[in-house]
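Can you read through this structure? Questions will come right after.
Note that this complex is displayed minus one protein chain, with the remaining chains in position.
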Amino acid sequence: MNVYYVPVLLYLILIVLMMSAIVFLSSLIGKKPLTDIQKIPYECGLDPAGPKEAYVPIKFYVIAMLFIVFDIEVVFFYPWLVVYRDLGVVGFVEMIIFFAILLIGLFYVIKKGALKWE
Amino acid sequence: MSDTLIFVIISLIKSVVVVALLLLGVAIGVYLERRILGFIHLRYGPNRCGPFGILQTIADGIKLFFKQDITLPVTERTLYVVAPIIAGVTALFPFVAIPFADKVLPDAINLFGRTIDLTQYSMNRGVIADLPGGILFILAVSSLSVYGVLLAGWTSDNKYSFLGGVRVTSQMLSYELFLGVSIMGVLMVTGSIRMTEIVEAQKHMWNIVYQPVGFILYMIAGFAEACRTPFDLIECENELGSGFNTEYSSMKFALFYLAEYIHIITISAIAVTLFLGGWQGPWLPSGLWFIIKVACLFVFFIWVRGTYPRVRFDQLMSLGWKYLFPIAMANLIVTGVCVLIS
Amino acid sequence: MRKEIIKLNVGPQHPSTHGVLRLLVELEGEVVVSCDPDIGYLHRGIEKLMENRTYHRSIPLTERVDYLAGAANSLGYILAVERLLGIEEIPPRARYIRVIVAELTRIASHLFWLATHGHDLGAMTPLFYALRDREVIMDFFEKWAGKRLFPNMFRVGGVAKDFPDGMEQEIRKFAEELPEKMKDYETLLTKNPIWINRTKGVGVLSIDEVLDWGLSGPMARGSGLDFDIRKVDPYLGYDEFDFVVPLGKNGDTYDRYLIRLEEMRQSCRIILQALDRMPKGDIMIDDYKVAFPPKEKVVNGEYLIPHYLLVVKGFKTPKGEVFHHTEAPKGELAFYIVSDGSEHPYRVKIRTPSFVNLQVISKLAKGRLLSDLIALIGTIDIVLADVDR
Amino acid sequence: MGIEQSGGILVTTLEKVVNWARKYSVWPLTFGLACCAIEMICTAAARFDIARFGMEAYRPSPRQADMMIVAGTVTKKMLPAVLRLYEQMVDPKWVMVMGSCATSGGVFRSYAVVQGIDKYLPVDVYVPGCPPTPDALLYGVTKIHEKIMQDKWLTKKYEHIKFPEKVKS
Partner (left out) sequence: MDIKKYTEKILSALPKEAVKSVQEFRGQVSLIVESERIIDVLKLLRDRFGFRYLIDLTAVDHLPNEPRFEVVYHLWCHAEKRLIRVKTFAKGEPPTISSVVGLWSTANWHERECYDMFGIIFDGHPDLRRILLWEGFDGHPLRKDYPVEGRDEKRNN
């Protein structure tokens, strides 16, 4: 077990307890039955228009996928960074090639209009 | 055995101190924001509540605490209730790995006739957990803050909240990428991803000197991550009403409010640690230096809020992907070349 | 196939609908698929109320039509009534007071527009700066008429009260200083890249569209249509003033923003010219059948009886119908009065600029993002009482 | 009175502290109806600066607002929305009526205008005027403060307003 993470756990427990306690206590104090109108979602003072379900356009998923792809690629940099001074020129050149591939991918995506909105 | 116990006790004390300071920081921060915005707008700002209005945030807090708490009969009730807690927790969490002072305890203490070495596991330092992969941990944890907002927006059964939730996701997708790349230059210069080592490497010169572009990029990403003007898209009053927190009242709403300000403090703190020399500074105690630097960046956040309009959400996206990400990459390459030459 | 469409009420209670406008918006993600304005949440029946009041007693009602530019509205009404009565000429001092007040109202209205438009797009500070300058105008009105928003001082045949001592100098000082102060807004907004990005290319209108949709005011001039009623159909002797009607090129939100700023500067010029030319003298015509006698003289019978009759019964107008349009801050404000010869108007139609300008929003918003919709509401510069009357 | 006697000093102190907090943190609902809204905005702006009382936090969502300023003419078309917004606000809540239109219909005695919102809402403070000056509104705010300080919320229960059958939305 990595001892370094013990304080992390302790801290996490502390803040979770604290936040839950705040919400719990406040809801205990401020508990009142809701009226029927209070139960309706707020929408500028009127009945909500249209169906309750809301959909996310497919566009968002495309961007999310791209993000995941690029983010994972970017994560590869971290180990390289830490040992960068030891690797020297070879490490630099190798990473430049990786960079190039990544950037080509990015420009391809931009060119394809995957990031366009209107 | 007692070593472990002391370790636990020291960590707990540090945790409590950090949380207390953060909450105090939020209270002061909210007050500061209202006063400084007032100053920018040529008005007073709150000045009735206590001397100079310094009790304003306290009054707000007490009022919110005693306000009626609504729990709507939404479909995903558990998530709806848990969302503010998640928001609060994830906002507070990154601070576990941020060093806020140099040494807060002596190297060794004598307890019940035994000498305990406090240097192990950095117990004596001003950081709760001196993680070996500190910056990675912070990046990972601070990205989680999206979930609180997302869940709040998603489960509220309110279309304004829903749009806020969708926006926070897309906003995250835009800044997270170049946020990661923008700090890589620092890591490259320092050669470490441990927060304390990054700070100590800046003993002679702050990283901002080597990495000005990286700092600017990080701050832009920070504004986006903290959802502050000009990137306060998720709860911009003028478009989405109150955005993701529309259906929350009382302390649940207060937690979102709290999370927003803790976020600013966290981002300022990370920026200070990575670029502005952390707790390093002459004359004054290290913790004070840290607080001063963070406070300066906090004020900068407020200043920007008083100055800039808000960008559109597709503009943020194209800004992040088309401009700032390639710039961050280029910055990294240039840094690499410089490090190679030196 | 199921479409991912969200139906959304924007308004009537919404921070950026400038009142109680309700937009029924269909969104696909963030893109507006359709936008259907639902108005009437502030319909107060002013036209119907005016049919049952004497001509003078309608003046306060007209001021409340466009409450950001109250005096400009009553000016339009007064001019229409004067045209109906056939009053061609009023004392020059009254005329200049009317011009000055009308232009001050224009500045006040535009300042408020700037404040809210900037705030809609997230810029907080212009709101406070613009309102700070607007307060000065409100102070003038308070000093002159005792009321901040609605001076309610125009009467058929002149104005009810002269400017108090020293106010002319103060107005002159204000008109000279305002262009300087406006540099603050320019620094905050005009060259701000975020502002430019948010406003350029949003809500583009061509001249043909402007004519088709019957737009007027800055909405029309932003597209380059040279149409300012002060120039093309002068009233109050506007043709003697030297001012420029600013015209836009692209017809987008940014152009309209620049035009309104420029209009404020031109209004300052008009005010200064009017102050230079303003003579001393009467402020009311002395036809006591329609115009109020001076207040200090209303002690003896010669003046008391016409005053009493005017207040209680009002005056009769010739049978007929007139249409009079003025350039209100938001566009063309027209009063169409049908008279049947009695003390009450038979029918008053207020053609308000916001009502006409607003309906173009459903066209402009289509295919834009939700954030642009907010910018569009701001650039059309609506006042809901002006829309709904 | 029972709680006050048995709880004694603790309850009264708590009540006072919370009332003090509520007094300095009255967040109004972003809600303008007509002309009076302009003066309300002016009150929030630099000259009069309602922020001094901690009131600049205009909340667009009724769930977080404490006070509703009915600023302007309430028309019959708008009335259901006003009532719903009031009902959606959470306790404790206050209503301030600004201007003669909202108080009594004012100059608009016509087919479309509600002749006084107090038929439908429990009003705490009326601010007269057409429109009231910002000074008047601020005076109304101080009156609300007084009312909050006298609020015996620990010993009294709030009752929800009853909707008239016909306008129930």
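All chains are identified by letter, namely A, B, C and D, in their written order; residue positions are counted from 1 within each chain.
Everything that follows uses one rule, which is that contacts are C-beta pairs under 8 Å (C-beta built on N, C-alpha and C of every residue); 3 or more make two chains touch, one makes a residue touch a chain.
Because the structure is predicted, anything quoted here is derived from the model rather than measured.
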Shown chains touched by the chain that is not drawn here: C, D
Omitted-chain contact residue, chosen from C:K7, C:R57, C:K181 or C:R347: C:R347
Touching the absent chain when the full complex is considered, from C:P15, C:G45, C:P91 or C:G217: C:G45
Sole residue of C:P193, C:G320 or C:G341 that reaches the chain not shown, by the stated touch rule: C:G320
Where the unshown chain meets subunit D, residue by residue: 76-77, 79-80, 109-112, 166-167, 169
Footprint left on subunit C by the chain that the document does not show: 39-40, 43, 45, 47-49, 51-52, 83-84, 86, 211-215, 225, 227, 232-233, 320-323, 325, 332, 334, 336, 338, 346-347, 349, 351, 355-356, 359, 363, 388-389
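The rule we apply is simple: only the chains that are shown with their structure count from here on.
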Pair joined by the larger number of C-beta contacts - A-D, B-C: B-C
Centre-of-Cα separation between subunit C and subunit B, whole angstrom: 47
Between subunit C and subunit D, centroid-to-centroid distance (C-alpha), Å: 30
Multi-partner residues of subunit D (each touching 2 or more other chains): 30, 45-47, 60-61, 63, 81, 85, 90-91
Interface hub residues of subunit C, defined as touching at least two other chains: 6-8, 12-15, 29-30, 127-129, 132, 369
In the complex with subunit A, residue positions of subunit C that touch it: 2, 4-14, 22, 24, 26, 28-31, 367-369
Residues on subunit A engaged by subunit D in the complex (per definition of touch): 30, 32, 35, 37-38, 40, 42, 44-47
Subunit A contact footprint on subunit B (complex, rising order): 7-8, 11-12, 14-16, 18-19, 64-73, 81, 84-85, 88-89, 92-93, 96-97, 121, 128-132, 136-137, 156-160, 162, 166, 169-170, 173, 176-177, 180-181, 184, 187-188, 191-193, 241, 246-247, 250-252, 254-255, 314, 317-318, 321-322, 325-326, 329, 332-333, 336-337, 339-340
